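Structure below; questions to follow.
All protein chains but one are shown at their positions in the complex.
Let's look at subunit A:
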Amino acid sequence: MTVTTSQPTRRQSAGDLLGRLFGGGSGTVFALLIVVFAWIFIVNPSFAEPPSLMAFLKQAAPLMILAIGQYFVIVSGEFDLSVGSLVGAQVVIAAALIDGEEGRTVPVILLMLGFGILVGLVNGLITTLLKVQSFITTLGMMLVLYGAIRLWTGGAPTGALSEAFRQPGRGGIDMAVVRQLPWALMILAGIVIVAVAVMRSSYGRTLMATGDNERAAAFAGVRVWRVRTLAFIASSVMATLAAILIGGYAGVTAQVGQGLEFTAITAVVLGGVVLGGGKGSVVAAMAGALTLEALFVLFNQLSLPSTIRPAVQGVIIIAAVAYAARERARPRHHQEVPSQQQPNEA
């Protein structure tokens, strides 16, 4: 059901992409998605009703957006661990600055976007120009944001979001059958179209090439630092958009955003995108996010405790990387040794 709702975009805007998807080993995630959904429908047939599915998509949209952002960074051969903290920071900033005043909604959203771009720019420039491993850069950024926000607010969030701010994440167009067509879904659709277009543009190809082989790309005239910095900015902007949706969806709490970087990376890896860059599709990354969310729904429907999630995420990330490493090892024999090390060390 969900697959079909998001498929028209793919078919219309990127018909030939499908072939590339399934050819590249990302097809697994779609198969998994179908299996998980089928299982949910068996456990709880009422989940298949359109209003339930819409509610699910509304809830899953922020993670899908985060996964798209994380995809840009991972495919270029880097990591962005700062997105979870950034989501938390952005929601807290929004609540503190808006403080319930409707009129401040739009200026604050613009400010948040500006802050997002700034964070991405700093992440990108430190990684590319100062040659700090992105793992370290974004880990540092994660801690800086986490601490700075607590310092600023005195430990716990303050203020309140406006009704208008909450609309994108919570509201939608009321209609028959689906009950409500969420704004979040439409925003997601827009982002997916842009993301697919970007990956098909020359920038997307350059990004992919950079992730695959940085030196070869540099010799071919790619300004690697610029390409990667843009990827970090894209990731931070996506995190900002996700923050707007998450804040809108559930309001402001002290724990918002925590652990999301890990969930997003799990989603991307589950989508068959190779850690280390150069391989994978943005739609598959998004499908990875959808599968992960569906999996959590399934756990809930099976009455498993929600504390099982971190463990499952851990298993998924190891299994997916190991699987991808095996897939990769076959056609490219010269990489066999290092890529087989990955599962062991991870």
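The criterion applied here is as follows: a residue touches a chain if its C-beta (ideal position, glycine included) is under 8 Å from a C-beta of that chain, and two chains touch if they have at least 3 such contacts; residues count from 1.
Heads up, the rule we're going with is that contacts and distances are computed from a predicted model.
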Listed names "Molybdopterin oxidoreductase", "NADH dehydrogenase", "ABC transporter substrate-binding protein" or "assimilatory sulfite reductase (ferredoxin)", matching UniProt entry of the absent chain: "ABC transporter substrate-binding protein"
Residue, one of A:V36, A:I126, A:L145 or A:V256, that touches the chain absent here: A:V256
Absent-chain contact - pick from A:M208, A:L275 or A:A289: A:L275
Absent chain, residues of subunit A that touch it: 44, 46-47, 51-52, 55, 59, 62, 77, 79, 81, 84, 99-100, 133, 135, 139, 142, 150, 153-160, 170, 179-180, 213, 246, 249-256, 258-259, 261-262, 265, 275-276, 296-297, 300-301, 303, 305-307, 309-310, 313-314, 317-318, 321, 335, 337-339, 341-342, 345-346
